Structures are given as structure tokens and as C-alpha cells.
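Yeah, one chain of the complex is gone here, protein chain that is, but the others are all in their spots.
Naming follows writing order (A, B, C, D and E), and every chain is counted from residue 1.
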Amino acid sequence: MTKIECILRPGKLEDVKEAVNKYGIHGMTVTQVIGCGLQKGRTEVYRGAEYSINLLPKIKLEMVIPDEDVAEVLKIITNVARTGEIGDGKIFTYKIDNAIRIRTGEKGDEAI
Amino acid sequence: MTKIECILRPGKLEDVKEAVNKYGIHGMTVTQVIGCGLQKGRTEVYRGAEYSINLLPKIKLEMVIPDEDVAEVLKIITNVARTGEIGDGKIFTYKIDNAIRIRTGEKGDEAI
Amino acid sequence: MTKIECILRPGKLEDVKEAVNKYGIHGMTVTQVIGCGLQKGRTEVYRGAEYSINLLPKIKLEMVIPDEDVAEVLKIITNVARTGEIGDGKIFTYKIDNAIRIRTGEKGDEAI
Amino acid sequence: MTKVYSRLVMILTTIFTVIPALAWADDETAEAVVENTISAGDTSFVLIAAALVMLMTLPGLALFYGGLSRKKNVLSTIMYSFFAMIVISIQWALYGYSLSFGPDVHHIIGSLDWIGLKNVGLDPNPDYSATIPHNAFMVFQMMFAVITPALISGAFAERMRFPAFLAFLVLWATFIYDPVAHWVWGVNGWLRNLGALDFAGGTVVHIISGVSGLVACIVLGKRKGHGSVPMLPHSLPFTVMGAALLWFGWFGFNAGSALGANGLAASAFVATHLATAAAALSWVVTEWIHHGKPTTLGAASGAVAGLVAITPACGFVEPMSAIIIGLIAGAACYLAVGVLKAKLRYDDSLDAFGVHGVGGTWGALATGLFATTAVNPAGSDGLFYGNPEQVVIQLIAIASSWAVAIVGTYIILKVVNVFIKLRATDEEQESGLDITQHGEDAYTDFVLSASMNSGFSGLKESSTVVKPMM
Amino acid sequence: MTKVYSRLVMILTTIFTVIPALAWADDETAEAVVENTISAGDTSFVLIAAALVMLMTLPGLALFYGGLSRKKNVLSTIMYSFFAMIVISIQWALYGYSLSFGPDVHHIIGSLDWIGLKNVGLDPNPDYSATIPHNAFMVFQMMFAVITPALISGAFAERMRFPAFLAFLVLWATFIYDPVAHWVWGVNGWLRNLGALDFAGGTVVHIISGVSGLVACIVLGKRKGHGSVPMLPHSLPFTVMGAALLWFGWFGFNAGSALGANGLAASAFVATHLATAAAALSWVVTEWIHHGKPTTLGAASGAVAGLVAITPACGFVEPMSAIIIGLIAGAACYLAVGVLKAKLRYDDSLDAFGVHGVGGTWGALATGLFATTAVNPAGSDGLFYGNPEQVVIQLIAIASSWAVAIVGTYIILKVVNVFIKLRATDEEQESGLDITQHGEDAYTDFVLSASMNSGFSGLKESSTVVKPMM
Partner (left out) sequence: MTKVYSRLVMILTTIFTVIPALAWADDETAEAVVENTISAGDTSFVLIAAALVMLMTLPGLALFYGGLSRKKNVLSTIMYSFFAMIVISIQWALYGYSLSFGPDVHHIIGSLDWIGLKNVGLDPNPDYSATIPHNAFMVFQMMFAVITPALISGAFAERMRFPAFLAFLVLWATFIYDPVAHWVWGVNGWLRNLGALDFAGGTVVHIISGVSGLVACIVLGKRKGHGSVPMLPHSLPFTVMGAALLWFGWFGFNAGSALGANGLAASAFVATHLATAAAALSWVVTEWIHHGKPTTLGAASGAVAGLVAITPACGFVEPMSAIIIGLIAGAACYLAVGVLKAKLRYDDSLDAFGVHGVGGTWGALATGLFATTAVNPAGSDGLFYGNPEQVVIQLIAIASSWAVAIVGTYIILKVVNVFIKLRATDEEQESGLDITQHGEDAYTDFVLSASMNSGFSGLKESSTVVKPMM
């Protein structure tokens, strides 16, 4: 099994979710994060003092999926989440040793 | 070392925490997440329009523990976190290369 | 590639960020978490009832970096984030299989 | 266990049915022949005061209690206050006012002569207020009838089902609030005839709401997880805001009870403010000594305790007495909430009893101690001004309102529970009452993903009807 | 599509230019010769009422709408109300008051005689209010002029650019609000002469704001993502708080419109409160039946719907009529918002039309049904009291205000859009208007990291100027 961890623009979550759902993937976990990369951040002014906010709101989407689906899913996400502007985000993948469905105790690919 | 990453019902955090504490594990990190799996979500009505909320609040609990404890800890968590209803959550495990305790600089199993 | 995952004191984020920036690392993702370890928590009193808060606010900082930089970056973070008091946090490292920059589709070390 | 309760019920029933009979019902209500002219100044004051009292319940109490709730129960807690406002306002207009203030029936209840606000018009009713329109008096009193059951909700918050609350609300207002209001304030009510002093509702509003809260929280049982899971206020700024609005509105409640803009109103205003400040101070100092930190929640809670305690006394006592009443109220309520509750281990979620029951009882008693005719010639002197009898009268008023609250609330809840389950299931409590009772989240900022239902998507074809036209 | 609109424009223009001419302009304004003495009671009441109406817009409406917005648009939504307050207050003092209430010109508009508040002094103006200072009346009316355009903003929230809003605001107040206020309330205004009843602004305030909102949300087009992305209230406690402050302030709005502290004011107060409670109840019950849960948002929305509907009627109807008006208002607005809007698929973001347009129209009509001279001898009887003609008059008032709102708002928006783009781009909406229009985040607690810019660091050398000296 592989975990696919994507850092996305907040506005893209719904689209990515729908796209992978259509592909047949339903389990996922979403976290609110802030981050920076090439994207430069923005300036906010409070009572005349400027602040540059350099960590911007992003969404972290994690899915654990069977290894054989990884290539296809990566393609889907990349396509859907891309706007071509700086700040589109990253995808990281790594191997998971095991997965357990708490409800049933099922293990491995059964569980995800 | 192995990282155990559990997605739990919010109400189960305290129980799981106590159970693993009793086993001797004290280090852990908790994140507020939302997620979906087999669980279907729920419907909320705002001024007459229905919305189906399909990402539900969950808790992500991460613990890095020595490899030899993994099997036992998984058993404990699975038992405590189970209600038997859909939405009980998942556990994922994967190997960690190294751990460092920032305060002392200790590495590896010492550090966790 | 390796992911460096640090659990830091909230007040240290800015310092760590600056230090790794200076080293040349700009991509990172930050999450608000709560956690416990050796640190004991604190007591809050609400209307005469005492509560011991045993999960304390921390910051999780994740960076995916090329393997060759890992040793140096770990050193930097450990130095900057250390106060010597209990509660300084942990660093975990593990291998990442792949990284993709969504905007361009670049893969691997190019992407981070 | 239940034996103890049934015995209690019997004793109390006896007490509160016998005492009214004892009250020598001398009908000589001292209303002088007053000219029925409306004073614009008094009317302005009472109408604004009525608006201020309205503000106490919504958003005052709703915020105060809502901030103390956990995030998953905020809306449910707010809804208790909201529906007290909605339902009791209508109940009052339909028949509640008539039961409370309508022409007396046997010193126990008002008749139904004023049902649907019949005979409650624009002219003054000299029995209650000779210088303001009768409907201004009626609506001012309406706001009192609204807030009283809302106060109780603090005791059973986070676990009472909404439909059961509605049933309880109407029954409680009808069978407990309306009669007790008549006893104390209605012309020829037995406690009024007895000479019980209650300027703005220490007995009527606070004792019976606080004590009913205690009964309710025992009958419903503790919240799931009480004593193991921590139940912390989710937003103390809301609680402070609520307490501040209560304080602000209480000037209408207390000074407004003078029913005119005069020296008595100013005096009640001053007493109210000083007692509140003193009680907040003493709560915080007590906990500072006891626990080592002065807390914001302590300041807010103490302020409310002071407001409660001064309510019956505010029109009868001097400023320095008000400060003393407040100082004692703050410490007493702190001990009730911080020590007594922990000892007895009942689960009064947001401390309706600890603050209103205890504070209200102290206030009613204190009125019997500190009252002086130097402030209000229409009142009486208290113990410290040479009239020990007044204390006895106050104790009768206290005992009878405790009694009616205990017995009445117990019966009403038991009856309601036959038809409508009172207590949310453990699962409902786990998920939170907001979702299970009202299908809503208080804060949706992190529920980033959702989609509209078919009812909407079925219309998707026609989605071209409305478009930007630029 | 556009054809339909242009035809509409023509028809409506005709209607609303012809009818005034028909209004037999008998100048016999019945002002008796009153003594010009200021009553302290009345003045106190009206000044406090003005403050209460101020509170309705800020923070009342700002919170009500702000809570309904998504987290990224809270401030932008608040700013619409804030700037209505800022800009219209000044506009009113400079010339708005003169246009609305200044000496009549052809029954259509006030003259500029009172420009810059010239001739608006400390003495009463017997035409409008014989017992309070003229500037008290002026400032009370100012608050009405402020809230009306603020109400519209609910319709185009989350997508109108701020500069365009400012332009729209000033033009709309000048060309729509000021004339309509003159028609209905100005001495010799044609609707006033016609005998239209509007106690506190059902026509002037609510119909024209609600209908203008509908036009605006259609002209601007739906929000990006509407119908696919869910757009949920980010903080219902704020919305409840806002609704509660609206309710509180509305006592000033409605009872204050009696312009004195008297029986009529009390009567308007009671009617307002009962209709509000009834409407909240009926909205919640309707949705409970329809969707299975009684919601907090429903209670808050229903309360506002009731307040809107009773506004024109409150000084003319009996308490029980007020309850009926409220019950119908709650259900009607619920259907407008929950069914009609979904059917027609316009994107009235926060339901300005559904609540103010629909509720205001029902209220204006209901006034023609339930009004009775038993409550207010200066009013008229309605249909149910034997005077069907009043319904016709009310319908004329409704139709003409709908007409002027539709035509006027459409033209103003089109004109503004030529100079200043109305609609935020898709990207701006995606990022949220708070950041793109105002450069701010409402809540920065999670923006843990940021650093100050060079403008500051350039001064770092002199950073020794200020130091702790202990």
C-alpha cells in the first residue's frame, strides 16, 4: 500500500475528491495546513504596519491506496489540481507497511 | 521504529490515550482532521437548502514506537477504539528511519 | 528524498523556518497539533474545578528534502529549536518514494 | 433513594398548600386614588427597561451559557434561551399574564379575565403602575417570564432533548412561574399580602429557576462522561460578553422594577451595580486564594451571582449594604459551585443552581436583613434596622418557593418523560446535541467539503435562468 | 432575456410616474396648532430609540450577515454595513434629510432648503414631531436611511467589489431611498397623501431594500461555485447574536416611530415583540415538518422575518393580529428562501430578498388587512375592520415601491458598472473578498508565521529609542 499525500490549494479539494471518487477511491483524510514553497506570500496591513504573511493556507489530503492504483491516481490528481500558477502544491508518496480497519480488524489492502 | 497513525472517532481519543499510557507509551501527537471512508456523511439543512456533509470530523493520533511494541499496541488500539459501527476509523503503520529528541539530541529508540 | 517531520514548540516555528531558509530550504508545510511526551501538562481551573491539560499545543513542521541535506538540516533544527527544557519536541525522518510538483508535473528531487 | 424523594415530595406539598391558607388575607391593598395620567418619562423608562430585559435572555444568557458549552452543544444551548423567548412571549400574551396578574382568585392565581390580553390596553392600570400604559407593564413583566425558564436550562444543558424541553417549558411556565409570580407580585397574592419583600424577582425568578435547575439536573442524570471527560467552556469571550450583556440588561430588570424614572429607580440602579462589582471581586479573590489564579470565568460568574443576589433587595437597601450583599454572594456562590457541587456530585452543567438558586436564596434572605424604609418607604425595615419579623417572612417566602420548585419541577419532568424522552442518548451526547437535535454545526469553517442535495441538483438543467448579465 | 427586462422597465416606469400624478394632492395636512414645547420624556425615548436603531446596523446586521458568510468573506460582509453607516450618515446630514423631509416639491421629493442641516435646529418641527427637538427627529430618521442600503448587501455579499459598493450606496440612497421616504413620510408626499399606512418603514425600508437586493443579485450573477460548492454560515452564534441585536434595536425602530413615549409606543412595542416570536415559531415549525429538524438558523431567520413584517403594521394593529401576521410571515419567508429561491435559482447570498422583500410586502399588505383605528385613531381601518379600500391603497404603495426599486436599482448598477467593475473576479472570490478587497484576515490565529516588512526593519538601528527602563 502507498500513502499519497497531497498539498493542495483550498479551493481544489472538492474537485480532487470528486475525481478520485469517480476512479473508485473513497477513503481519505483531510487536514488544514499552512505552507510555503516557491509561492511568495502576501502582505497584510494592520493600522499602518505591514506584515508579510509567508505561510499560506493549504489543504493536506491523504489517501492510502493499493500500489497498483498509484500511477493512475497521481495522474488524476495532478491534472485536476493544476492551475499552472505558483502555489499549486505538491504530492508526496511513500510506502505504508500495514493498514487496519478498526471496526472489523481487517488488515492490508482489505482495510483501505 | 514504526509510526502508528490512527484515524479515530473524536470521542475515542481519551480512551485510546489512556490505554496506551497504561501500556507504557506516553509520546503522541494529535491532529484535528476530517475524512471519509465507508461512512456516508450526514445532511444539514440551512434555510431550507439541504447539504450533505461528506467529510466528517475525526482525530488523527500519531505515535512513534519501537518495532517490538507494534503488534501489541495495534491490538490495544483496535480493541479500545472499536464500536462496531461504520466510522470507527483506520490505523496505518510505516517505518521511521530515525527519531531525535530535540532537547537532548538523543537519537533512535532512546528518543521516543 | 526524505521527509523531516518535527514537532516543535509553537514559539520556535519562526526561528526554525528562518534557519532552514538560510540553508536554502523553502518548501515546508505546517500543522497545528497537540501532543504529549515527557512534558506533564498543566492545570486550569474553571469555576473551582481543576483540570489537567495533558496535551499541549505544538507545531508540526514537515519538509521533504534531498537525502544529502538531511544530516545538516537535522543539526540546524536541533540547535535552533532547543531550549533544554522538557517539551522541546521531536524530529522524525523517513524516506519518501516520490514527489511531484503539481504545477509542472516535475518529479523527484526536481519537485521539492 | 426514591423513597427519600417521595417523602420529600409529601412534606413539601403539605408546606406549600398550608401556608397560603395561613396568610391572613387582608385585602386592604393600599392603592391610593391616583390620577390615571401617563408620564412620558416613566413610560420611556419602562419600555427601554423592557427592551433591556429582553436583551438579557437573547443574546445575553444565550451567549453566557453558549460560551460555557462545548463546541458541539453551543447551538442547542442557545436554542433553550431562544425558545424560551419565542414560546413564553406567546404563552404570556395568550394566558400567562392573566394567570399571574389578572384579578386574584383565592390568593393563589390570577383569573382568566385578561386572556388574550383582553382588558390590557393603553391606559394605565393603577393597581400595578399608575403612570405608564398597562400594556407597557404587561410587556415588561413578559420579559421576566421569558428569562426565568431560560435560566433553568443551564442545569440540564448538553443533554436535554429539544422536544422534551419545549414541553417542559410550557408546563413549567404555566404551573410554576405564573402562580408564584401571582403570589409575590399579584394584587392579593398571598406572599405579597404576607409582606414578603422582593423588589425585582429574587424569589420569583432566581430561587425557583435555580432550584428547578437542581431538580432537573438530578432527574436527567449526569452528562455522558461527566467526571472523566473534561467539559470546558469552548469560548470564554462569549461568556464574558454574555455576562456583560446580562449586567447591562439587569439595570432594566432592577431599576425598571421601580416602574418609573425616579429616585427609587436610581437607588436600585446604584445598588445593583455595586453589588455586582463586589460579588465579582469576592468570587475572584476567593478562588485566587483557593486555587492560586484570578480567572475571567470567575469574574463573569461572580458578577452574575451578585446580580442575582441584589435582585430582591435592590429597591430596599443602601449602597454600602449592597456592597456587603455582593461580597457575600460572590464567595457563597463560588463555594456552592466549586466545593458543594463537587462534593454532592450532581451535574449542574452550567451552574444554574449554584448561581441562581444559591444567590437568589441569599438575596431573599439578605433583603430581610438589610432592608430599610429610609430607602423605600413602601417597603419594610429588615433585621438590622430593628425588624426581625421581616426575616421570618422572607424565610417563609424562600421555603415556599423552594418547595413549589422542587415538587413542581419533579412532577412536570416525570410527566413529560412519559410522553417525550427527556434525555439525549449517550450516542447523541457523543455526537453533540447541535447535530442530533438541530442538524447544524455552530462553526463550519473546517467542514470544507459538502455538496448540495438532489432537491437542488434536480434543478440543474434550469440553472441558466439566472446569470450575470454584464 | 434582456428583452424581458427592458419591457419590464418601461411598464414600471410608466406606473410609477403616473400614479403620483393621480394622487389627489389635497394639501390639508391636519397639523393642529401645537405648542412647541419639548417633552423630556419623549426626547429621551426618541434619542435612545435612535441609538437602538444605530445598533441594528452595527453590529446587529453586520454580525447577522457576517455570521452567515464564509470565513473568507466575513470582513467584507461587515464592511458593507459599516460603510452604509459611515457614508449615509454624512450623506443624510449634507443633503439626504433635505431631500426626504425638506419642504415638498411636487409630492415627489423634498427641496434642498435644509441642505447641510440648515434650519434643522434644537426646536421642535411641529410637522413631524411637536414634542422633541427637530434634530432628534432628523437623527432618528438618519438611522433608517443607514440601515436600508445595508440590508441590500445581503443579496450580493461575497461577490461585490468594495469600490463599486460605495458608488452604488451613494447613488441608491440619493435616487431611491430619499424620494421614497419622501413619498411615504414627507409632508405632502404622494403616498402619504394617498393614505398609505406605513408605521415604521415596511415599504420605505424593507420592500425597497429587499427588492433592490433581488435585482442586484441577478445583475451581479451567482457567486463562483454556487450550486456546487457548499456555502455554509461560518459562525451561527454570530448570526444569533446579530438577530438578537436586531430584535432589541427594532424596539427603537418600531416603538420609537411613535415619536413619543406613550400608549401608542407601548402598543407598537408589544405588537413587534409578539409578531417576532410568532414568526420565529412558524419558520421553525415549518422547517421541522419539511426537513425534520428545528434549526437555530431558522429561529434567527424567522425572528427577522417577523420583525420585517410587523414594521409597517405595528402602530395600527392589536396584539392578536400581530401574532397572526408573524405566523404567516415566518412560513412565507421560509418558503421564499427554501423553495422559491431554489426553484428560480437566483443567488441571494444571505436572503435579503427572501426575508425583507417577501416579509416587507406581506407586512405592507397585512397592514391593509388588520389595521384598526381602535389602536391608532390617526390611522385607518383595514379590510377586516370594514375598509377594503385600505387594501387597494396598500397595493398601490407596494407596487410603486417594487417598481422604483426594480427600475432604479437596475439602472444604477448598470451605470456604476460602466465606471467601476461590480463583480469580483472568480479568483478574487476564490481567495475571499477579505483578502482581496481589504487585505485582512478575520481570524489570524492559525497564521502563526509572518514577519514584518522592510518598512519596519529599515528603522531597526533606531530601535534603542524605546526600551524598558526598569
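Please note the rule applied: a residue touches a chain if its C-beta (ideal position, glycine included) is under 8 Å from a C-beta of that chain, and two chains touch if they have at least 3 such contacts.
Please read all numbers here as calculations on a predicted model, not as lab measurements.
Among D:A261, D:V355, D:I398 or D:I412, the one in contact with the hidden chain is D:A261. Contact with the chain that does not appear here is found for just one residue of E:I132, E:I176, E:V215 or E:V355, E:I132.
Looking at D:G96, D:P233 or D:G408, the residue that reaches the missing chain in the full complex is D:P233. Taking the whole complex into account, chain A touches the unshown chain at residues 44-51. By the touch definition given at the top, chain C reaches the unshown chain through residues 11, 14, 32, 34, 41-46, 49-55, 57.
Against the chain not shown here, chain D presents residues 1-2, 5, 39-42, 44-45, 48, 52, 70-71, 131, 218-222, 227-228, 230, 232-237, 240-241, 244-245, 247-248, 251-252, 255, 260-267, 269-270, 273-274, 277-278, 280-281, 284, 291-297, 299-300, 303, 319-320, 323, 342-347, 417, 422-423.
The definition used in the following text is that only the chains that are shown with their structure count from here on.
Summed over C-beta pairs in contact, the chain pair with the top total is D-E. With centres taken as mean Cα positions, chain D sits 50 Å from chain A.
Chain C has its Cα centroid 18 Å from the Cα centroid of chain B. Within chain E, contacts with two or more other chains are made by residues 228, 230, 232-233, 291-293, 295, 297, 342, 446, 448-449, 451.
Annotation for chain B: residues 31-32, 34, 44-46, 49-51, 53, 55, 94-95 touch two or more other chains.
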